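Of the protein chains in this complex, one is absent; all others appear in place.
As written, the chain order gives the labels A and B, with residue 1 at the start of each chain.
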Amino acid sequence: MSRYTRKTLLLEILMIAVGLAFAFPIYVLVNLSVRRAGDTSSPIAPTTSPTLANYADAWNAAGLAGALGNSIAVTAISLVVIILVSSLAAYPLARATARWSRWAFLLFALGLLLPAQLALIPLYQSVRDLGLLGTVWSLVLFYCGLQVPFSVFLYAGFLRAIPAQYEEAAAIDGCGPVRTFFSVVFPLLRPVTGTVAILNAIFIWNDFLTPLLYLSGSPQQTIPVAVFQFVGQYVADWQLVFAGLVISVVPILLVYFLMQKRIIQGFAGGLKG
Amino acid sequence: MKRLTLGASCVLVAGVALAGCSSTVTPPGSTGASSGSTIRLSAVASDKEAIEGTIAAFEKANPGVKVQATFADVDPYQSTLRTQLSSGTAPDVFFAWPGNGNAGAVEVLAPGGYMEDLSNRPWAAKIPEGLKQVTQVDGKTWITPTTFTGIGVIYNKKTLADVGGEVPTTWTGVLELCDAAKAKGKVAFALGNQTPWVTQLVDYALVATTVYANSPNFDADMAAGKATFAGSGWKTAMEKYLEMNKRGCFSKDPLGTSFESAVAQVGKGEAVGVVQVTAVATQIKEASPAGAELAMFALPATDNPDETRMPGAAGGAYAVNAKSPNKELALKFVDFLAEPANMNAYATVANAAPAIPNDSFTPDAAFQTLIDHQQAGKTATFMDQLWPNPKVQQVHLTGVQDLFSGKATPDEVLAEMDETYKSG
Partner (left out) sequence: MADTYEATAAPPATGTSTEAAPRARARRSRGRAPWWFMIPALILYAYVVLIPSVRGAGYAFTDWSGLGDAMSFVGLENFRKILDDSAATDALVQTVLITLAITIVQNLIGLLLALGVHTQIKSRNFLRVLLFAPAVMTPVVTAYLWRYMYAPDGAINGLFEAVGLGGLAQNWLGDPDIALWSVAAIVIWQFAGYSMVIFLAGLQGVPRELHEAAGVDGAGAFQRFWHITRPMLAPAITINLMLSLIGGFKIFDQVYVTTGGGPGHSTETLSTLIYKNAFQFDEYAYSTAIAVVLAVIVAAVSAVQYRGLQQQKGAA
């Protein structure tokens, strides 16, 4: 292991400076969210008498409690499905050498390119015909299908970089393909799974137009829909709006924070052999 | 072995979830369709507070009835509403704009057969003459207009006094106010031209006078091909708009200023007022120190005060979905909304006058000027409500931004508007 040298210290200082620069807009966001109404000092000056009242107001005004539950349910269920079906699909795509696997990979890649606008109306009508409008299941179905290409793409990319020797060993030990996948391949994919999970979670958590359309007219809401309804209403009251925005971001940031060590640590061990 | 059990349980969990992904599972407790005593309603977020008041009153007057409302900002509202209408899943009652020239306007939506004919409702005959044109298509009434709003200068009385200015009644007076505000390090009018829909308001306020004072039949002439934007008072209005900018009447860098910033500038007293629709007064009040006194005046465009007109038009309106499974209740709701007491309550929250005038309404003194103009017949309807397609307005909005960045001249913008007007 490398030592902490003077050069490392220089790097440390540099990186912290860069981090501060990145954090500046977030500072403005949080700084304004704790400000009292009528405080008109500059947005960059630290708030002198911070208050959490905006958070309480935002929480109540936007009805965030129920929306939070829906957002968590939709995100969690979708993630489980996406991770399972995408890692399964990526396995033959990354390993098989036949011509069809290349074409199949391109077919999935196509899903990344298609503008969402093309599918909008026909898909909405399919979901209507399934009778799922107004329920969170419509969203789960939507995200599962929509995020599969992206996730397959990530899984296949990283799977190709992993040597096949582990699976080969498992196959020799008499494991069938299903057992080989779940006992050998899937654990090897752990770091990528972390990446797939967090990147998909961000997208699903934050999506706005889909829940607005699919849950419209039902009592169900997700966090962004609740928050933005509220942005439209209190448009000049930035303190309140920013407090609502901070609330909507915190859960996902927390998940990333808890997961990031696993994502980063688990990987090296898996690849050293 | 432990590994395998973990794997297996994961498959199990995912399997259950996958079943959720398929169509066979019926989720408990929630359905998209309306049941007998529930109607669905959707509206733009700006009218949320006003319609929520109506909903509460309606639910109270009809025990057991529930109104499930959804709100969104204008753009997402239009896109979801249109998708729902074309898929037959729209709410029972929905917000729509009067007239034409907007993707959610009655003349755009009614011909598709999406709206229930409201001509026979008890209130339909009471719609004032001036609003008939924008609530009717093919001689039938399709929407319940709720508010009558106007465009003028909403200002803070104290700021006006601070700069030593007075309410202008002539164009010269407007420019003097600009100079007076500038001398005190403020601006006369906050202007948030970064937000596209804001760009049109000053033009409308001026055009009401420069076009309609002398040619009240301008819209009919346009429709008949007898008039053009370029050859009308529109050009004068745009030139005056630019003159005001040059004179320093507006916020610094209007193109970099958003609607919200403009509102904040009036609130903080950095600007005397803002050319806006009456409803925005609510937001200005929220942004101002407690006790601020707001008022409104019409923006003059000539030196003859008698010529001054104010844009005034039906604001929001509600339609009943023609395919609603619960039409009776939906109709009951719009009838309820049209009752004087309820419409007055709605109008009061929305900072406007009721669309169907009645004696029991007492306007906020600050907005008396709009009512006065209406009663004197000195209003001109919002220009885009009579344009033949939504694109003319878009050309106007981007055109004003091009004017302010020096990328186009009034002649060029008006020529493009004429071309777009004729195309559809």
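Note that contacts are C-beta pairs under 8 Å (C-beta built on N, C-alpha and C of every residue); 3 or more make two chains touch, one makes a residue touch a chain.
Computed from a predicted model, the values in this text were never measured in an experiment.
Contact with the chain that does not appear here is found for just one residue of B:Gly53, B:Pro128 or B:Pro196, B:Pro196.
Of the candidate positions A:Gly134, A:Pro191 or A:Gly217, contact with the unshown chain belongs to A:Pro191. Contact between subunit B and the unshown chain involves residues 2-3, 6-7, 9-10, 13, 18, 21, 75, 78-79, 82, 85-86, 103, 108-109, 111-114, 193-196, 251-258, 260-261, 389-391, 394, 397-399, 401-402, 404-405, 407-408.
Just so we're on the same page, only the chains that are shown with their structure count from here on.
We define each chain's centre as the mean of its Cα atoms; on that basis subunit A and subunit B are separated by 36 Å.
Across the interface of their complex, subunit A is touched by residues 3-4, 7-8, 10-11, 13-14, 17-18, 20-21, 23, 25-27, 30-34, 40, 42, 44-46, 48-49, 68, 70-73, 76, 79-80, 83-84, 86-89, 91, 259-260, 263-264, 267-268, 283-284, 286-287, 289-290 of subunit B. The residues of subunit A lying in touch with subunit B in their complex are 38, 40, 77, 80-81, 83-85, 120-121, 124-125, 128, 130-137, 140-141, 144, 179, 182-183, 186-187, 208-209, 212-213, 216-220, 228-229, 231-238.
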